[in-house]
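One chain of protein is taken out of this complex; the other chains stay put.
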Amino acid sequence: MSPAAPALTLWRQRLFGSPLTGLVTLALAFCLAWVAIPLIRWALIDATWVGTTRNDCAPGGACWVFVRARFGQFMYGFYPPDERWRVNLAAILFVVAGAAIAFAPQRLRLRLGLAALVALPLLGIWLLAGGLGLRPVETREWGGLMLTVFISIYASLIAIPLGIAFALGRQSELPVIRLISVIFIEFWRGVPIIAVIFLASLLLPLILPGGIGIDRLARAVIGLGFVIAAYMAEAVRGGLQALPAGQREAATALGLNYWKATGLIVLPQALRISLPAMTNEFIALVKNTTLVLVVSILDLLGIAQASLADPNWVGMNMEAYAFSGTIYWLICFALSRWSRHIETSRRR
Amino acid sequence: MKYLLAALIVAGGASAAMAQQLAPSPTLDAVKARGNLECGVHLGLPGFSFANDKGEWSGIDVDYCRALAAAVLGDANKVKYTPTSVQQRWPILQSGQVDVLSRNSTITFSRNATLGLNFQGINFYEGQTFIVRKSTNAKTAADLDGASVCVAAGSTEEKNAADWFRERNLKVTITNFQKNDDAIAAYDSGRCDAYTAGVGALAGQRVKLKVPGDHIILTQPISNDPQGPVTRWGDERWQLIVRWVLNGMIAAEALGVTSANVDEMKANSKNSEVRRLLGAEGGFGAMMGLPDDWMYKAIKQVGNYGESFERTVGMGSPLKMERGQNQLWTKGGLLFTPPFQ
Partner (left out) sequence: MTRALSFFNDKRVRGVIYQAAVLLGLVGLIVYFVRNASENMMKAGIASGFDFLWRTSGIEVPFVLTGYTQQDDILALFWAGVANTMLVTVIAIVLATLLGFVVGIARLSSHWLLSTLAGAYIEFVRNIPLLFFVLFWYFGVIAALPAPRASISLFGVAFLNNRGLTIPLPDAPANFRWALLAILVSWLAQWVVARWARRRKERTGRDAPVFTIGLVLVILVPILVVTYASLTTRWDVPALRGFNYRGGFVVIPEFVALLAALVTYTAGFIAEIVRGGIQAIPHGQTEAASALGLRPGPILRLVTIPQAMRIMIPPMTNQYLNVLKNSSFGAAIAYPDVVSLFMGSALNNTGQAIEIIAMTLAVYLVIGLAVSAFMNWYNARIALVTR
């Protein structure tokens, strides 16, 4: 018997163990082939990878030349090419800081995290927007993947503190605070994000005293931040409710007041429990950034759509959507794996 | 002696006018302080306002913004463009995010009356028509009985088309998209028999179709849609500037002033209207709080209306449109400007 034989038997057992199993296998394999073969042919086999113009592309296959020609725009939008190192630097800073916090010794982690939480966003804005020695780059020149990432991160910077506050408010013993929190959460959870982004872009300039302008992008980020805050609040509430009441009672018995008990005992544990749920909300946020295109802010999908209007590259819809869709998928899939990983590692 | 006296009186009057307090113009002050003009334009309509892959804007609406920037700031490049969708254009202007909207938007009564907007003249006489596939053999809009028509929601075209067909007892199905680009993409993929927009807009959007040669633009328009720059209510001095920069571009064409001969005309022209227009006499710029060479700068850097038309939508552009109604009234068109006097 060859060593491959047991595996072969196992697979035969799995796929053709009984007549019914075999039939299901055949039917599924047929469907799979029907979808996958043309797709693979289009995307890989018949595709054109090198060239400079649309005419270099073979008909019938994907024209990845288009994506290569537009790659810079898909990543950075209209960000001036000479200044793109700033975007890269900001991205590297965030990644390095994240890794440093993750691998730092337990004692330093909290302090390091708080410092990063304050310093990094400001540093990021300075790098991207410029000023103070850097050439200013206006937000209207931002776009593509960097904008998707920017909106996701900065909207959650609004959403997480606000969400924690309202989750605590919803659990509060004070009826007015509880009511306000419930109304806030349920209102933002009840309305479609497309309407909220529109609302933010129209209403924010109206309700502020005349003359105060808010940047277009900032408005979209604020609008998204409020909606996600409501969802984050529910995620955190899950963690708060999962925490045994004894924790707070013990803290109070030790003489800690509400804020100390919350900040030192309840929240750290509750947040750890709700981290997977919060990650899922973050994934939803990343997916929902696509909606900023209703206010003509060109994130990754927006810039892909805008590139379709180029008369020199007519008919590249599939390529543009396939490329941008894959990037969204990779980001969200990685995040969801990570969320599942922390969930299962905790359970052990 | 008599002439000298008259000149003295005129000069005295002019200096009195200059000394006179100008009406405050917060928009002009803001533009000057900012150092650039904020101009609302179309998301992307070749010939009118279109950004190439380097982000450089061009088009007849963009040219107007450039002329305005040249007049106000002395540099046609000091413009920042805010691309707006059909839905966003009014709120963006109303909320003060742009100083002027130059976005092929039709002048209508209800917009003027209820949106807090003023239209400052006409830079393009547009007429609504349809683009159809050649294979349908439709020659006029009336042939479209029973057709499906794609249109951008919230545009004047949406209502125009519905009204026009209803009046004639023709049954069409109108599908309203949020953006022009979505509507034309749907038309191209076979969702509709026709896509409706202005003649100029159609000429610009036709190049976005997969096979432009398979489609034909119906020549007979079903409406007239005059378009021009738009401002907010209030700040009359800013409205004045916006209006007269457009008038100045048209006047320059009527007076034969072009970007090529503007220096020569300013120095040597004996026509006093030309001299007033270019700031050689009259001090017209100062009356609005601008330098006297405001129109000189605009024409020098952008050109007169005719030059702008030819370059962006006319024979010098891929759109190849005839002047038609957008010709000077002296040459059989509708363009007209009050005198610079």
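Letters A and B mark the chains as written, and numbering starts fresh at 1 in each.
Heads up, the rule we're going with is that a residue touches a chain if its C-beta (ideal position, glycine included) is under 8 Å from a C-beta of that chain, and two chains touch if they have at least 3 such contacts.
Bear in mind that the values here come from a model prediction, so they are computed numbers and not experimental data.
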| item | value |
| --- | --- |
| Partners of the unshown chain among those that are drawn | A, B |
| Residue in contact with the excluded chain [from B:F48, B:Y64 or B:W90] | B:W90 |
| Chain not shown: contacting residue from B:F50, B:F177, B:Y195 or B:F340 | B:F177 |
| Residues from chain B at the interface with the omitted partner, ascending | 86-87, 90-91, 94-95, 110-111, 114-116, 136, 144-148, 150, 153-155, 158-159, 161-163, 166, 171-178, 182-183, 185-186, 189-191, 193, 232-234 |
| Absent-chain interface as seen on chain A, which is shown | 14-15, 21, 24-25, 28-29, 32, 173-177, 180, 187, 189-195, 198-199, 202-203, 205-210, 283, 287-288, 290-291, 294, 301, 317, 321, 325, 328-329, 332-333, 336 |
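Please note the rule applied: only the chains that are shown with their structure count from here on.
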| item | value |
| --- | --- |
| Chain A-chain B separation of Cα centroids, rounded to whole Å | 41 |
| Residue ranges of chain A touching chain B (in the complex, touch as defined) | 70, 73, 78, 138, 140-141, 198, 201-202, 205-206, 210-211, 213, 216, 294-296, 305-311, 314-315, 317 |
| List of chain B residues in touch with chain A within their complex | 43-44, 46, 51, 53, 55, 80-85, 87-88, 91, 95-97, 178, 181, 185, 207-210 |
